[in-house]
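One structure coming up, written as structure tokens, with questions to follow.
Now for subunit A:
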Amino acid sequence: MQVKDQNFKPLVVSFCCNWCSYAGADLAGSSRLEYPAEVKIIRIPCSCRVDPLFVLRAFQRGADGVIINGCHPGDCHYTSGNYFTRRRMTLLFSMLDYLGIERERTRLEWVSAAEGARFAKVMNEFVGKLHEMGANKRLGDIRCKE
Partner candidate 1 sequence: MLVDEKGMQEEVIRMSGTEPKKCMLCGKCSATCPPSMDMDVRPHRFVKNVKAGNIEALMESESLWKCLSCFACVERCPRGVEPASLVEAVRLLVIRQQGKNYLTADDIPELIASDEEIPQQLIVSAFRKYSK
Partner candidate 2 sequence: MLVCWCGSNIAGTVDINTVVEASKREPGVVYATDYQYMCAEGGQAMVRRAIEEHSLTGIVVSACSPRMHETTFRKAAAAAGLNPYMVEIANIREHCSWVHKDKEVGTEKAVVLMRAAIAKLNLNTPLFPGESGVIKRALVIGGGIAGIQTALDIADAGYEVDIVEKSPTIGGTMAQLDKTFPTLDCAACILTPKMVDAAQHDKITLYTYSEVDEVSGFVGNFSVKIRQKARCINSKLCNGCGDCIEKCPAKKAKSEFDEGLANRKAIYVPFAQAVPNVPVIDQTQCLKFKTGKCGLCEKVCLPKAINFEQQDEIIEKEYGVIIAATGFRPLSPERYGEYGYGQLPDVITSLEFERLMNAAGPTGGALLRRSNGEKPKSIVFIQCVGSRAEPDKGKSYCSKICCMYTAKHAMLVRDKYPNIDVSVFYIDVRTPGKNFDEFYRRAVEQYGVNYIKGMVGKIAEEDGRLRVQGSDLIEDTQIFVDADLVVLATAVEAQASARPLGTMLTASMDQNNFFSESHAKLRPVESPTAGIFLSGVCQGPKDIPETVAQAGAAAVKALGILSKDKLIGNPCIAGPDELLCNGCASCEKVCPYGAITYADKEINDHGHRTTRHVAEINEAICQGCGACTVTCPSGAMDLKGFTNRQIMAEVDAICR
Partner candidate 3 sequence: MDKTYLYYPGCTLKTKAKELDAYALQSMEMLGIPCKELDEWQCCGAVYPQATDEIATRLSAARALEEARQKDCDLLTLCSACHHVMKRVNHDIASDADIRMKVNNYSEFETPYAGETKVVHFLEMLRDTIGFAELKKRVLNPLTGRKIGAYYGCLLLRPSNVMQFDDPENPYIMEEFLHAIGAEPVLYSYRNECCGGYVALDDPALVQKVCTKVLHSAEQKGAEVLVTACPLCKYNLTKHDSGDVPTYYFTELLAEALGVKE
């Protein structure tokens, strides 16, 4: 068994849709709910704007986890975008799993604008899980490492 590196800081890319999850993350902020600084948020108009390539790119560049956050099903600002995301990411994540990027490193969550507490909770859980798993060794482009 591998000895866990106590100083390991996972790198997490968190895509948040502008209408629900980004606002949820803002609410987590204005409610001063802590979550790990390893989480870096990228704003996108809708979760359906996340191209599988973005996820692959993140892992290629050394991310340890990628989480995509959208509005709850049925509540998409653009009516149906998150349904596309759900189907698309289900496929992508299972393919990544096949490639050796464990299922737990990828996640799709629904966080509404009113769920600041949930956003913080989800991020804490996700980073906690990544801590248990350690660094992502697959798919990292060796040319990117110093």
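Please note the rule applied: contacts are C-beta pairs under 8 Å (C-beta built on N, C-alpha and C of every residue); 3 or more make two chains touch, one makes a residue touch a chain; residues count from 1.
Selection criteria: all candidates are chains of the complex that A comes from, given by their letters.
Worth saying up front: this structure is predicted, and the values here are computed from it rather than measured.
Candidate 2 is the partner touching subunit A in this complex, chosen from 1, 2 or 3. Those residues of subunit A that touch candidate 2 in the complex are listed here as 11, 13, 18-20, 22-23, 25-26, 28-30, 32-35, 37, 40-46, 48-54, 57-58, 61-63, 71, 74-81, 84, 88, 112-115, 120.
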